[in-house]
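Heads up, one of the protein chains got dropped from this complex, but the rest are sitting where they should.
Up next is chain A:
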Amino acid sequence: MATPAIRMFRRLEGLFCVYKPPGVHWKLVRDTVQTNLLKGLNDTPSQPLPHEVRFLVQSSSDGEAAKAVTVSAASVPVLSKHPLVTGPEFQDIRVGVGHRLDVFSSGVLVLAVGNGNKKLNDLHSTQVTREYMLEGEFGTATRDFSHTGPVVERSTYDHITQDKLERVLAMLEGVNQKAMLTYSKVDLRSQEAYEMAVHGLLAPEGKSPPIITGLRCIRFQPPNFTLEVQCLNETQKYLCKLVHEIGLELRSTAVCNAVRRTRDGFFTLQDALTRHHWTAADIMQAVQQYHSAKRERKHSQSLISAPLQTSEGNMAAAQEKERSKK
């Protein structure tokens, strides 16, 4: 029989995403979520103690009948099942982390509870793109490409215009598109490759270096600029390096001030739970929302494919009619 805690745990199983603040290690985020979940699970009312019948010896206090011992049957609670003896019902739950974020960066971090960890593997193998906001600043270069690192070089940036920046971005995007074609391992001259490219289904097969699928500048106020990047198989270090290389390409230098992930697969910033909402109740709500969203997505997919079939059916019926007329 499932206790309230187990029933609650089943409702918690699945994927959800949190917003990782900058300057915090992802392990700390995971552990905080885990302890909060355990606290929530173990706060549920525990089952009443089972009773067992035991024969209790009662020695009578009278002097003369000191030896007369009566045995009475009594129903006493089994203390070995007491929560203070057995400990809380859940002492460890598995909380898995999706694509990692390093200490310096912030943003959407996908977490999985219980059997959601299996889905996390599926999510990893379906090469979903992730979206980042990169805050860059022209004028300096540092050893680790972030603004906190030791400064290596300073340069001027007056000559940089938005036009020049966008030309560099377009060049980078083109290079990455080419890389994507080579790593997706399809024959370029085949119909298959054409179909996949039209539907945007090209993805690198197996392991590949980081590939950028989209890159644009959304704010340009020299020396500061903001880039929006969609990419695959990336690390945050690579993105910082990207900013550095853009700076070099523009005959200047640039550092990365912040890396913020705004989307991981279909988990967006709207779904992400901030630090104050990492409680069992809020997480349960987020997981339920994820499940319902998944159901809707499946439903809509079946709706899309259904009309196609019916239209094909109609066409077939029409053709048959024509034939019969002839």
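In this section, a residue touches a chain if its C-beta (ideal position, glycine included) is under 8 Å from a C-beta of that chain, and two chains touch if they have at least 3 such contacts; residues count from 1.
Everything that follows uses one rule, which is that contacts and distances are computed from a predicted model.
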Next item on the list: One chain of this complex is missing from the view, so tell me which of "S1 motif domain-containing protein", "Ras-related protein Rab-2A", "Transcription termination factor 3, mitochondrial" or "small monomeric GTPase" is its UniProt name.
Entry: "Transcription termination factor 3, mitochondrial"
Check: Given the contact definition stated above, which residue among A:254, A:272 or A:286 touches the chain not shown here?
Finding: A:272
Notebook entry, point to check: Which residue, A:106, A:142, A:213 or A:236, contacts the hidden chain when the whole complex is considered?
Noted result: A:106
Notebook entry, point to check: What residue numbers in chain A mark contact with the hidden partner chain?
Noted result: 19, 21-24, 57, 67-69, 71, 78-80, 82, 84-87, 106, 260, 269, 272, 274-277
